[in-house]
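With one protein chain withheld, the remaining protein chains of the complex are depicted in position.
Up next is subunit A:
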Amino acid sequence: MAGPLEQFEIKPLAELSVAGVDVSFTNSALWMVIAAVLVTGFMTLSMRRGALVPGRWQGAAEVMYEFVANMLKDNVGTAGRKYFPFVFTLFMFVLFGNLLGMIPHSFTFTSHIAVTFAMALVIFIGVTIIGFVRHGTHYFRMFFPEGAPIATAFILIPIEIISYFSRPFSLAIRLFANMTVGHIMLKVIGGFVGLIGIFGVLPFALLTGITVLEFGIAALQAYVYTILTCIYLHDAIHMH
């Protein structure tokens, strides 16, 4: 029987190397492609007719669009409008990555810290650049909010700096940990089902419940990842 960590193994499907760096096409990349294809297919095929009165699929695509658009509008305001394609892509990519991971024997690319941290770092750097472009050196005010007593500076500034720089870590680790732990739990409890004979119905029942929960977590974590990105964007555009 496969161990609970085996599902996270990166298996190269095609060896590839560019300038001495290993960029092999792996099972992780394959599921990223599947997610991207599904997202693109869903968003284009369902909108193909572009009907005035939407059908079921078109309605679903429009719901996703408006969900992310409203999230961005509520958290960032109209100034965030131009980042909508990025935020939407991010949400759909993470959501589909999480949900595809729920298919047995599939691969969850969002359960890898390299992926979640790379995205978080892009968001962090991007947001910081937006902040400095919009506010110039005034953006340093992020570390010492307007109106705070000057005497608190020596404690407030380090705290703000730590909190600012911990953003990509919290963003990356939250998603990676949620996905990893959920899948390990499913695998471990699933292992008990066959081991203890007739009493296997108990872990099986538990497994059923946890599977439902994991679907919820898959959607929720995609939402959290995206809404935190929106909040960071808000801070960069409007400061505190």
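A few points about this structure:
In this text, contacts are C-beta pairs under 8 Å (C-beta built on N, C-alpha and C of every residue); 3 or more make two chains touch, one makes a residue touch a chain; residues count from 1.
We adopt the following convention: contacts and distances are computed from a predicted model.
Of the names listed as "Symporter", "ABC transporter", "Anti-sigma factor" or "ATP synthase subunit b", the one that matches the UniProt record for the absent chain is "ATP synthase subunit b". Checked against the full complex, the candidates A:36, A:102, A:157 or A:193 give a single residue touching the omitted chain, namely A:36. Where subunit A meets the missing chain, the touching residues are 5, 8-10, 12, 16, 18, 21-26, 28-29, 32-33, 35-36, 39-40, 43-44, 47, 50-52, 54, 58, 61-62, 65-66, 84-86, 88-89, 92-93, 109, 111-115, 118-119, 176, 180.
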